[in-house]
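Note that one protein chain is taken out, while the other chains of the complex remain in position.
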Amino acid sequence: MSRNLKGLVWLSSLLVVFGSAALIVVAILVDDHHPLSTLSPVGRQGKDIAALINPIFIVAGVVFFLVQGAVLALWWRYRVSGSDTGDGEFGYYDDEEFPTQTHGNNKVEIGWTLAPTVLLAVISVFTLITLFALDDVEASDEEMVVTVVGQQWWWEYQYHLDGNTSTPPDIVTANELVMPVGVDIPLDIKSRDVIHSFWIPKLNGKRDAVPGRSHDWVIQSEETGRFRGQCTEFCGLAHGYMKMVAVVLTKEDFAVWRDNQIAPAEMPTEGTEAHAGWQVFSQQCASCHVVNGVTSAANRGGESTEPDTWAIYQEHSSNDAGAYLGQDTLVAGAAPNLTHLMTRGTFAGSWYDLYLDAGNHIPYLDLADGGTLNRGELEAWIYNAPERKPAAANELRGMPARTSLSPQDIDNVVAFMSTLD
Amino acid sequence: MSITQRTITDPATIGTEDKLALPAGPAVATRPLGVFSRPQGSEGWTSWLFTVDHKRIGIMYGAAALFFFLVGGAEALFIRLQLATPNGSVIGAGTYNGVFTIHGVTMVFLVIMPMAAAFANYLLPLQIGARDVAFPRLNAFSFWCFLGGGVLLTSSIFIGGWFQNVPDAGWFNYAPNSGVLFSPHKGVDFYAVGLQITGIASLVSAVNLIVTVLNMRAKGMSLFRMPVLTWMLLITQFLLLFALPVITVALFLLMFDRLWDANFFNVAAGADPLLWQHLFWIFGHPEVYILILPAFGIVSEIIPTFSRKPIFGYHFMVASGIAIGFMGWGVWAHHMFTSGMGPLSVAAFSVSTMFIAVPTGVKILNWLATMYRGRLRFTTPMLYAVGVVSMFTIGGLSGVTHSIAPSDTQQTDTYYIVAHFHYVIFGGALLGLFGGFYFWWPKVFGYMLNEAWGKASFWIMLIGFNFTFGPMHILGLQGMSRRIATYRADEGFAFWNMVATIGSFVIAVGVLMFLWNVFFSTRAWRRAGKPDVGPDPWDARGLEWMTASPTPEHNFDTDIEVERFDDFWHRKYGRNEQGRIVRAAKAEDIAHDGSNTNVHLPSPSYWPLVLGGGISLVGYGLIFNLWIAALGLVFLVGALYGWCLEPADDPDAVHSHGAGHDDDDHSDLHSKPVAAEASHAEPDPDPDSQNEAVSSG
Amino acid sequence: MSTVNPPQTDTPNMSTPVQPAAEAATSATGVTEANGSHAHPTDWLYVKVAIALALLTAFEVFTYFESVHGWSDTALIVMLVAMMVLKFFLVVAFFMHLKFDAPIFWRLFVFGVVLAMVIYMLMLTAFRYW
Partner (left out) sequence: MADVLMSEAQTTDEAHHSSTGLSNEKLAMWVFLGSECLLFGGLISTYMFNKDRIGPDDIGPSDVFDIPFTSVSSFVLLMSSLTMVFAVSAITRGDLRSNRIWLATTAALGAVFVAGQVYEFTAFYSEGLGFTTNLFGSAFYALTGFHGAHVTIGIIMLMSLYVMSLRGNLTSERAETVEIIGLYWHFVDVVWIVIFTIVYLFPQ
């Protein structure tokens, strides 16, 4: 290889090694526009974790530079060139001066066994402190417990305002977890089918939702805003599309939100588009979806030829390990509760925005100044959901297509949905 | 009382002559089943099918692994294409899930493991101065069984339509997502059955190689004179030996659930899905060391050779390997930090994991110390070896950051993990194995791979590799989850994903350059009239270089007697009066030229192939139709029967000593010396040779 | 005659062989073999072991019936495990000759048994919520 080429290779290797390291550092420093970033936490737990790992990143960085530096230095200092011409002739180097034949040095060995040991011992102390601190969930002022139920491929939140998870929830909503700022919110994480994992990176690490088990977790935010999340345990077909959002409100706003959620939906006045929409909904949708106050067992009769997943939902909605015993199957039969759909900023596992100018917009609060409904996407969803988001609808997982609906029907249904605020 | 004494000629052996050692007795039949005569000879392609020669088996392992690497790599390129842009639609979500699953499975079980097995098969007997492994037929069986399992797994890609029946629950296949309810097509059955079959192959070969190392060493080759590679391979085999039964249990439970409605992962019946996770990772973590230790061994052969120094801290290298092997058993739950284990378990596994950095660090630093003050020749193998030192460290350091349990709750199942394991696997295991290809290519095929192409391909691969997986650190920390078929445009992942995708195609170019190099070098060698590369083209250290290239079928012409660590090197070099190291003999003069034709070798056999094929048939049968399984069973039983009645050595074979020797599978691997041992150089006042008695006593 | 270990044992990574007294007859070179002076286990020894095994089994089964009379579960389990271990040891040591055989067998097997015990006990404990 020619000298020039060699220089080039040297340069590029330097570039690659140190360049990639530098890029990581840059990426860490410039962390805008990454709604899921772990690098700029706003929650107490997230900050604790960052406080633990950031110095460790630095230690690792130092070790990285030491080792890479040593590799390059040794390379530079001790390389012999010339004989590796690549012509296939490797002589015996009889004339070559041999380096001193060192076989080892016990002191050195013990040194570099002990040094990392001590370093890691220190690191493990801090790790354990943080670990147990995070686990020690102080009795928060918050009485409310939210049961988080993962299922293919969206999230359900059941708010138990009195903290008693054994009674029916006061509020049932989907995908967007609304919570007050500054308090630890105890979560009770469960799953209806396979393993999912609940993760709002800016607030806290993740915790798996394992069917048959119930896991305690806690999240907190020190700022208001919308924080994105993603299901992070592979859960089948649409795992990538199973997202969620934590909406953090001031305590006052949260109280307003809460009171609104508890209220059932109102029946649209007869003769309106919305009422026609309600009729369609009762027949086509209510076999799965609940809208408190306007769907009931009676109007779930309809023409639907779908299996009655409502029954499955009923069985599984009281979800704990014991509840499964004796049942044959365990599938995601439930569908999101739509009572206050319009107060959410996203739908379908938070994959789609419900409003066009979503941004940091908190729909419930700002609806007055008119978020623009993402009508096209919502209509497309109602018409043919599996096309908008992968689903195994014929296996009762995900929302089935409703291609039999006429454009008029869909308009009506959307009109009905627009009343659900 | 009739106890026949086994020969103990080796002064360095254990000396625990076993008074219960019972004789194995004479052979019983020469015409198995009375119908077939045995396969004979070693010419032609059929001879490859029936061979029991560890070298040919090694080559076949290597070729199969390279093939599967192309398959797994092509799958990876599809992953990268799909992820190149947000809202990607190159392959749909369903196919994507199948692709990354089969990519992971292929790369781990059908690429890295068999590639390591290739080196183990080819080199292990040579490095300990043996004529073959302990059970040559079992060795052949291992290969065919592995190949059967690999073909079965890979065939899932197209059986019943492209990607219709491919495993799609991730390579660790968590229950209950892997249950029939959630994965109703046959993909997971392929996974369960295929891994079971490759598992049998690995288990058998682990037993075989362990016995080989313990029992088949040349005279004087005490354990602490074995090359580091042999040691690392031995540790790997022990890890396999104890780890495989665990996944066997897990896979059986899964199979019972899927095929016969058992309840092990049926949550509705009260099962706890975490059982699968524990069983899988009890296997899975030792498995990652199974992937890396052979590469560590290879690096430990290459660096001393091209530094012209012995490995620094040999005993610490061995001990740290053993330590990694041990510690690897106590850390599995670091893959489950977020699964809902209690904090005490999390704490214990977190801390135990961290400390694996210590023995691994010892290795890294000893390699650096070997290079220190050496005369470094950056040949292609050396580039790869140093690449491992550098790249593996990156992956190891990110591994340590995973072991910090609280922060792992942020990292797990993100691309930060994907970055970690590709750095350790690609940057560690695969680069090491590729370095091994370049290093031992002349030994195996008798000619060198072209150095210029080799170096170019190395640099392209290395650069592509860093551009592919380096950005994944950033992506992961920015919150990109793994195993997602696509991502939203407003999540800020687009740029680095595009970089990674471009990088992966750069790797592909590097790989293609390697393939071209093989083709090009072979052609150049043929055109040049097949010049002899000599036994020892790199001026290397291990016993494998002490025989002709390519290695003759019988390995060594005479029994080897080893006097110290790096014996072959010490035979080449001595010290003159001034104490300077000088060449005492040419490798050609010391090395065996392969001219001994009077060596009795184990005879080829049909049965390993039939048995391996039978097992795969049973596998297909379990998936599709039990009648096929019954047919497979017929083959299986027939093969076993034929196998048992057939002596390992065919007394009718050409080089036979005649009848009367027993059917120990290893019989006659040591021939009578035909020539006196080549004269030795002045004994080198080598600390190793003096340490020996103390260190191993 | 005492056991003379050769200067270079082949399994340096394992501790000094656990050589039961009976092993003493075997010298490093195995020469004494031919003198027939070693204590090869006799059939009578096997019978004695079998009797011990039978008695232990009988007692084990007895605890089962006796448990009806209200022994604490823990006590029962401790006793049962003790007897199980003893039976295990008897079969392995005598019937499988490990007591008399080359120490490497002993180490290989014990390694497997201990590893399995440790790993799986760890696993079962990790399922607890602590």
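Should a chain be cited, it is by its letter among A, B and C, assigned in written order, with residues numbered from 1 in that chain.
Quick note on the criterion: contacts are C-beta pairs under 8 Å (C-beta built on N, C-alpha and C of every residue); 3 or more make two chains touch, one makes a residue touch a chain.
All values derive from a computational prediction rather than experimental measurement.
Novice: Which is it among B:His103, B:Arg217, B:His334 or B:Arg483 that touches the chain not included here?
Specialist: If we include the chain that is not displayed, B:Arg217 is the one touching it.
Novice: Would you mind spotting which of B:Leu77, B:Ile159 or B:Ala269 touches the chain that isn't drawn?
Specialist: Looking across B:Leu77, B:Ile159 or B:Ala269, the contact with the absent chain belongs to B:Ala269.
Novice: For the chain left out of this view, which of B:Ala175, B:Val228 or B:Leu279 touches it?
Specialist: In the full complex, the listed residue that touches the missing chain is B:Leu279.
Novice: For chain C, enumerate the residues touching the unshown chain of the complex.
Specialist: Missing-chain contacts on chain C: residues 10, 29-31, 34, 41-43, 46-47, 49-50, 53-54, 57, 60-61, 63-65, 67, 73, 76-77, 80-81, 83-84, 87-88, 91-92, 94-97, 102, 104-105, 108-109, 111-113, 115-117, 119-120, 123-124, 127.
Novice: Considering the entire assembly, which residues of chain B contact the chain that has been omitted?
Specialist: Contacting residues on chain B, toward the hidden partner: 1-10, 13-18, 20-26, 28, 134-135, 203, 206-208, 210-211, 214-217, 219, 221, 241-246, 248-250, 252-253, 256, 260-264, 266, 269-272, 275, 279, 644, 657, 660-662, 664-672.
The working rule: only the chains that are shown with their structure count from here on.
Novice: Averaging only over C-alpha atoms, locate the centres of chain B and chain C and give their separation in whole Å.
Specialist: Here the centre of chain C sits 34 Å away from the centre of chain B.
Novice: Counting only Cα atoms for the centres, state how far chain A is from chain C in Å.
Specialist: Roughly 52 Å separates the two chain centres.
Novice: Quick check on the complex: what are the chain B residues that touch chain A?
Specialist: Listed in rising order, the residues of chain B that touch chain A are 92-94, 97, 169-170, 174, 176-177, 181-184, 266-274, 307-310, 312-316, 338-340, 343, 346-347, 350-351, 354-355, 357-358, 361-362, 364-366, 368-369, 371-379, 386, 389-390, 393-394, 397-398, 400-401, 404-414, 447-448, 450-452, 454-455, 459, 462-463, 466-467, 470-471, 473-474, 477-488, 490-492, 533, 537-539, 573, 580-583, 586-587, 686-688.
Novice: Where on chain B does chain C make contact in their complex?
Specialist: For chain B paired with chain C, touching residues are 1, 3, 5, 8, 11-20, 214, 222-224, 242, 246, 272, 274, 278-279, 282, 322, 329-330, 333, 341-345, 692-693, 695-697.
Novice: In their shared complex, at which residues does chain A touch chain B?
Specialist: For chain A paired with chain B, touching residues are 1, 9, 12-13, 16-17, 20, 23-24, 27-28, 31, 33-39, 46, 48-49, 52-53, 56-57, 60, 63-64, 67-68, 70-71, 74-75, 78-81, 83-88, 90, 92-94, 96-105, 108-109, 112-113, 116-117, 120, 123-124, 127-128, 130-132, 134-135, 152, 193-195, 197, 199, 201, 204-208, 210-213, 215, 228, 230-241, 243, 321, 324-331, 351, 390, 395, 397.
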